[in-house]
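Shown next, in structure tokens, is the structure this report addresses.
Here the complex is missing one protein chain, while the rest keep their positions.
Here is chain A:
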Amino acid sequence: MSLADLRLFEMRHVAGLGPLCEIMAERAALGAPVTLLAGGTDWVVEQELRPPLEVAAGGPAAPPLVVDVSRLSDLRGISLSGDTLRVGAATTYLEMLRSDAIAARAPLLARMSRDVGAVQIQARGTLGGNLATASPAADGVAALAAYDATVVVQSVRGERRIPMSALQTGYKRTSRAPDEVIVAVEIALPAPGSPWYWRKIGARRAQAISKVALAGVAEVRSGRAARLGLGMASVAPTTALLPSVRALCVSRPLAELTGAEVDAAVAQDISPIDDVRSTRGYREHCARGVVRELLRQLGAQV
């Protein structure tokens, strides 16, 4: 383990997003991208699991530069304007749990936050860190996928808005460039009181990485899903947006859907594997189960 290496890293604080973007651009041009540190709940653990720095042959000569963004005001705050919710990238799960705006208009985010790690992780972990690490098991990413959120990134080249469907490009890979900072996520909110769904299946209720998790957001009018957003964790190399299930469920009145066609759509959209946490078979079983449960809540008989 290389926790001892932590003392070799240089850490800086910056006054705002402008200076941060400049440092990011400078370092990215040198081929040594800056590491942003928010809650540290992914990054610090990764350092422990990494081989020691001196073994990493061919790496940058100087230890990587770390910039603390945990209290950078440009990355913080939860604000509601009209039907758009904006959540700063450095917002913690605990802050989301305590936010009146989220409780009223995006309850799925609060419910998801309660299932991340335990209180200690919720107090430090951030949405930005969850998005940047881009684990297929990331609970926050699944919830943001269900909202079809937009990820706002900034660099010296300007602002770029990335739809959730274009964020993850592979296992733990994103389309964020090395000089881009995730600033916030924006959500076009469904009508107040719209149905939502969250179900996380893990080894225990706390401190458990999802074997399968499903987030859902819907608007139902006259028995039809006028809007249906889904995000499923741990069933593919990236967060699964379940496009076939979405397409099927908005195509006809919900009451006309059959269990068999829903299962077939789920099978098309996921490619789970056996790993330390679960098996492919169990994940497939859970995935079908949670999608059907969600649809029953919307009035389908599946």
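Quick note on the criterion: a contact is a pair of C-beta atoms (placed from the backbone, for glycine too) under 8 Å apart; a residue touches a chain by one contact, two chains touch by 3 or more; residues count from 1.
Everything that follows uses one rule, which is that contacts and distances are computed from a predicted model.
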Choices "Cytochrome bc1 complex cytochrome b subunit", "YeeE/YedE family protein", "(2Fe-2S)-binding protein" or "Arsenical pump-driving ATPase" - which one is the UniProt name of the chain not shown: "(2Fe-2S)-binding protein"
Full-complex contact with the absent chain, from A:Val119, A:Ala166, A:Ala188 or A:Ala255: A:Val119
Touching residue (missing chain; options A:Leu20, A:Val34 or A:Leu94): A:Leu94
Touch list for chain A against the chain that is not drawn: 3, 6-11, 13, 37, 39-41, 44-45, 48, 66, 68, 70-71, 94, 114, 117-121, 123-124, 205-207
